[in-house]
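In this view, the complex is presented without one of its protein chains, the others remaining in place.
Letters are used for the chains, namely A and B, taken in the order the chains are written, and counting of residues starts over at 1 for each.
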Amino acid sequence: MNLTLKVWRQANAEAKGIMETYPIADVSPDMSFLEMMDVLNEQLMGQGVDPIAFDHDCREGICGMCSMFINGEAHGPDRLVTTCQLHMRKFKDGDTITIEPFRAQAFPVIKDLTVDRSAFDRVQQAGGFVSVNTSGNTQDANSIPIDKHDADKAFDAATCIGCGACVASCKNASAMLFVSAKVSQYALLPQGKVEATDRVMNMVKQMDEEGFGNCTNTGACEVECPKGISLENIARMNREYLYASLKG
Amino acid sequence: MPLKVYTLILHHKLNSMSLISSTIGRKVAMALSGLFLVIFLTQHFTINFISVFSEDTFNEISHFMGNNPLVQFLLQPILIFGVIFHFTMGFVLEIQNRKSRAVQYKVYKGSANAPWVSRNMIWSGAVVLSFLGLHFYDFWFPEMNYKYVEVLPLDPNRYYEEMTHKFHDFLRVVLYVISFGFLALHLFHGFASSFQSVGVNNKYSASIKKFAIAFSVVIPLGFIFIALFHHINSL
Partner (left out) sequence: MALESKIPKGPLSDKWTNHKSKINLVSPANKRAIDVIVVGTGLAGASASATLAELGYNVKTFCFQDSPRRAHSIAAQGGINAAKNYQGDGDSTYRLFYDTIKGGDYRSREANVHRLAEVSTNIIDQCVAQGVPFARDYGGLLDNRSFGGVLVSRTFYAKGQTGQQLLLGAYSAMNRQIGRGKIKMYNRHEMMDLVVVDGKARGIITRNLVDGKIERHGAHAVVIASGGYGNVFFLSTNAMGSNVSAGWKIHKKGAHFANPCYTQIHPTCIPVSGDHQSKLTLMSESLRNDGRIWVPKNIEDVKAIREGKLKPTEIAEENRDYYLERRYPAFGNLVPRDVASRAAKERCDAGYGVNKTGEAVYLDFAAAIVRYGSEQAHVKGLDENDAALVKKLGQEVVRAKYGNLFQMYEKIVDQDPYETPMMIYPAVHYTMGGVWVDYNLMTSIPGCYAIGEANFSDHGANRLGASALMQGLADGYFVLPYTIGDYLADDIRTGKIDTSNPEFEKAEAAVKAQLESFVNTKGKNTVDYYHRKLGKIMWDKCGMSRNTKGLKEAIADIKALREDFYKNVNVPGTTSEFNEQLAKAGRVADFLELGELFAKDALERTESCGGHFREESQTPEGEALRNDKEFTFVSAWEYKGEPSKAKLHKEKLDYEEIEVKTRSYK
């Protein structure tokens, strides 16, 4: 199939960006979106045009590195997939596809479609861990049985891949879904409960300092999340936070 | 857990800094002030609805509400504070939220992942706020003027008359109807959402949501009905 791509081009963080239009021909429906971008880049290099910079790595939907905003949605129109797992069969011959970087004050553009998501790292450095030394001198793994339902919920929260689609999709560029997934994973496990108070206070503080917006419960994040992280986690974080701030 | 949280609210002094300055704190404050306004709306609706059945009972209750010192000097200021807080915070948050994405998307398909009402609370809220202006102009300012500026004599039977008089004007009724339409939209998202904000998302949430949606439709429709009822009666 033949497509028209409108792509955000921005030379670096300081430069002003613009949308450029590129036609692309003979796209196979079996290609992934990123393979289509590879083909486009080969084509651009052949024409002496600087190839489009975009983040990607594992290309199997788990590393969370790919990050495009395609036709007005994070990771494109398909649900529960990252851009690397979005296939061209979701588009029709003759379509125009708009491709932009994930946009948020907290995610500055590095180049073209590549953005800096290190704010997520810093939020986790503020408390997204259990303070246990890696000496191996811990108790036996089976010494604390964990209710399967809690363990499963903790796992569901832990499936977050930190791609930032929640922030990109949210009309307020809020990072609540991401942060709440991290808070929830630990809040649900006995190992994490010990420092639950400090964790949620510190992580939310850091989240706010990074310049993410407020949550207005539109639910866009949950819909666009490639891992289907539930809004339940945000409610849990709200509870944890309330409890922690009142506990002082 | 929520129960525990709310007992704590009673027993501990608010850690006001983080509760009001953090994103989550503000969200909770919005939700709690919103829920408070929902309660107020319910009682307001109940009293107004009585006017449809009984002029006397309506006058009686209105007189009580207008002259009981507890209502006038405790509940009324709280209510006014609640209203001002809710919309001021709403605007503050909106400005902040816009700042958190300075460069806008060229194409942003909000409808793909979130309902219109949830994305446009600022607009439905703004309409409701303008309506509140009209409402104050119609009832509250004259009321304050009557009671505290000109200090006119008490008249326990004037309320029904004053109200039906206002609904005589067709244009005003139209404005009322439109405003309550927007109030319905505002409640449609806001009511259920405030439970999520204060941390309630469990097996009861589906029922809460159903109730909230029913509420957001029934109450504004009821207000519209009352306005039309008195309008038609006054013709």
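A few points about this structure:
Methods note: a residue touches a chain if its C-beta (ideal position, glycine included) is under 8 Å from a C-beta of that chain, and two chains touch if they have at least 3 such contacts.
Quick caveat: nothing in here was measured; it's all calculated off a predicted structure.
Displayed chains that the missing chain touches over the full complex: A (touch as defined at the top). Of the residues in chain A, those that touch the hidden partner chain are 11-12, 28, 30-32, 34-36, 38-39, 42, 45, 48, 50-51, 53, 55-65, 78, 80-81, 85, 87, 89, 110-111, 114, 116-118, 120-121, 124-136, 138-142, 144-148, 151, 154-155, 158-159, 161-162, 185-186, 189, 191-192.
FYI, only the chains that are shown with their structure count from here on.
Chain A and chain B have Cα centroids separated by 36 Å.
Contacts from chain B toward chain A in the complex involve residues 1-2, 4-5, 8-9, 12, 14-15, 18-19, 22-28, 93, 96-97, 99-110, 112-115, 118-119, 121, 189, 193, 196-201. Those residues of chain A that touch chain B in the complex are listed here as 6, 8, 17, 19, 69, 71-73, 77, 98, 100, 103-106, 169, 171-174, 176, 201, 204-205, 207-208, 211-220, 223-224, 231-232, 234-243, 245-248.
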